[in-house]
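The complex is shown incomplete by one protein chain, all other protein chains being positioned as in the whole.
The block that comes next holds chain A.
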Amino acid sequence: MIAYLIKRIAIGLVTLAVASAVVFCVLEIVPGDPALLMLGMNAEPEALAALRDEMGLNQPVLLRYVDWVSGMMVGDFGRSYTYSSPVIDLIAERVLVSLPLALMALFLSTAIALPVGIFSAARRGKAADTMVMGAAQVGVAIPNFWFALLLIYLFAVWLRLVPAGGFPGWGAGVWPAVKALIMPAVALALPQAAILARVTRSAMLEVLGEDYIRTARAKGMPRRIVLWHHALRNALIPVLTILGLQFAFLLAGTIIIENVFYLPGLGRLVFQAITQRDLIVVEGVMMLLVATVVLVNILVDIGYAIVDPRLRTRR
């Protein structure tokens, strides 16, 4: 188990190192001068030069890369070009929105998808299964931003139960903040739940066809126990894989939902930073996301090992 873990972590670190070089190079190539973007169309050349100096853009590329990487090792992600505050503070503010949102959505989608998937698998081919999977198909097909707009018109414009968007900040109290995240979480969770339910169902069906399930049933074990104890545990591996992927997506890939609900999350930060050529912010967020994906993958790997003891000893 220890060797397994060490190997996973080593792979993760290599991924991070490679990612930092790729991210940095790609953003070096992207055209556009951040200083010009800040000072606009009336800027005088000397003002531009002064700003470029102030932003450290005149230093050689390699030196800036080394500075950046060594800074990150000690938790210093640099200073944003446009917002003149430390990148780490910007990220921290946004994570306080994106992380709870992702967790809420993940919890909702798991809470819906697992029971639905198991229920469907247990009633394979029956009317209930067809209906539930039909609904899931619709859920996969509906774009989440459109679903979000429906929610907004129903609950915010018409019933006025929740705000149409925005985020008051955790300083405004836990309930107002959570309230602002409910609709976005639902809009994010339902399409994810639909996918997860389908994966759960097919994983369960595959397992239910195995010999050991028939054996368990044959020796007189009740259907329920077989389903929940023997089958589910063995079906969890693909489900865990999808969950890991979904979490990474929910944390960073929610830019459309963040726009529809004008939430100040990580996705918006990256988008804004790219359009304003605030490269240092883009780089910082990218690295954070890579690190998150790596970490989630390690956690998922540990999860595999817990569900499937055979993986603990195998390489």
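Note that contacts are C-beta pairs under 8 Å (C-beta built on N, C-alpha and C of every residue); 3 or more make two chains touch, one makes a residue touch a chain; residues count from 1.
Following the convention adopted for this analysis, contacts and distances are computed from a predicted model.
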The chain not rendered here carries, per UniProt and among "Sugar ABC transporter permease", "Sulfur oxidation c-type cytochrome SoxX", "Extracellular solute-binding protein" or "Hydantoinase/oxoprolinase family protein", the name "Extracellular solute-binding protein"
Touching the absent chain when the full complex is considered, from A:23, A:72 or A:260 = A:260
At which residues does chain A meet the chain that is not included here?
-> 31-34, 36-44, 46-47, 50-51, 54, 82-85, 90, 93-94, 145, 149, 152-153, 156-160, 163-169, 259-265, 268-269, 272, 275-277
